[in-house]
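Only one protein chain is missing; all other protein chains are in place.
For chain A:
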Amino acid sequence: SIQLEMPPAPSAAAGSCALSLGSRFLFGCRVTAAHRFAASPVQPPSPLHQQPHLQPCRQGRRWLRPEFRGVYKPRLSPEAMKEFWRLSGIGPDHSRAKVADQQAEVPPEIKRLYQEALPPIVSQDYRDPIVESLHRAEMMRRRRVINIPEFHVGSILAVSVMDKHAPNKVNRFVGLCILRRHTGLFTTFTLRNMVDQVCVQIEYELYSPSIVSIQLLKLERRLDDNLLYLMDAPHSHCTIPFDMVPEPYSRNDPVPVNRERVRLNPPPWMCKWHLHGYQGIDLEHLYSYLSDKDVAKAIEFSKAYKRYDLLDQYLNRVPVPDADYAFKDIFIQHQELLQHQQQQQQSSKKSEVISKLTGTA
């Protein structure tokens, strides 16, 4: 049998003993409760008109007792909550505590290196914290096998994939990154290049195990999120030699921005490039091909009304707390990855030394 332990009675100094009748009786009406306290040891409260916080009003304003103000939504202690979720079998991800304890600020290089760690921009119904944490964990596991460099749209990459029909079983393609989309393990990027005077665009899945290596030849950024307009540009803009030598870069420097403005070919075009707000196109040259009506439409679009569209900002951006949490989680795993790489280097050095001493190949 369980005995109920009554909590300590609220202090009489607050003058609230009369209010044990139930606060609903006090809404907007006078209460003369002196007769109810004839036998009680507690002093009856002062008359209502002397208590400024008990003035009656016609609208029946709801009034909260002083000792309850500020305790409107009492919370469980974190330990009790954790215990309940642990026994229930389901609940929030327990590793959230580890991430929340991460006090150190995430360095900016993490946000550049792990752009796909951000959660997807979809309706809240389709987002799940456990699935997102699984995506991030699997991404970091894959990065133990292959080095995925930092790259942006406008960078030049060389990708080698496994190909059973190729002579060396490896197929190498060099190209300009024109598109980078989706998040997590679904991340893809598209490379464009000219091969024998033919435009070739290949879309690769970043975390596919058939990718043998991703080599960054030139780190660069453009003025746009995608360079799809190069499909209607002269081929010189996306002709990259396959034997290009990689250019050195430093992680600490900011990513160089290529501010060139591309002159498109005369229409017809594959898409109405003037209606997407591209900054990397030579707009004067572009408008020279358009009628006055189209130019007016393009200028109206470029006035950036989206800056004032709050719903567009809400729907098409990742919430800041979610982004912070994701990068913190990735930062912890990034540090573990660096440790793992150091250990591997040490063990490979050890095995080299041992093989030299013993004379084995």
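Just so it is clear, a contact is a pair of C-beta atoms (placed from the backbone, for glycine too) under 8 Å apart; a residue touches a chain by one contact, two chains touch by 3 or more; residues count from 1.
Basically, contacts and distances are computed from a predicted model.
Chemist: Any idea which of "Thiamine pyrophosphokinase 1 (OsTPK1) (Thiamine kinase 1)", "Large ribosomal subunit protein uL3m", "GATA amidotransferase" or "Serine palmitoyltransferase 1" UniProt assigns to the chain that's been left out?
Modeler: Protein name of the absent chain (UniProt record): "Large ribosomal subunit protein uL3m".
Chemist: Looking at the full complex, which residue from A:128, A:203, A:260 or A:336 touches the chain that isn't shown here?
Modeler: Selected residue, touching the omitted chain: A:128.
Chemist: Can you tell me which of A:207, A:273 or A:331 touches the chain that was removed from the display?
Modeler: For the chain that is not drawn, the touching residue is A:207.
Chemist: Which parts of chain A face the unshown chain closely enough to count as touching?
Modeler: Output for chain A: 2, 4-7, 10, 20, 22-24, 68, 71, 74, 76, 80, 83-84, 87-90, 93, 125-128, 130-131, 134-135, 138-139, 141-142, 144-146, 162, 164, 169, 185-186, 205, 207-210.
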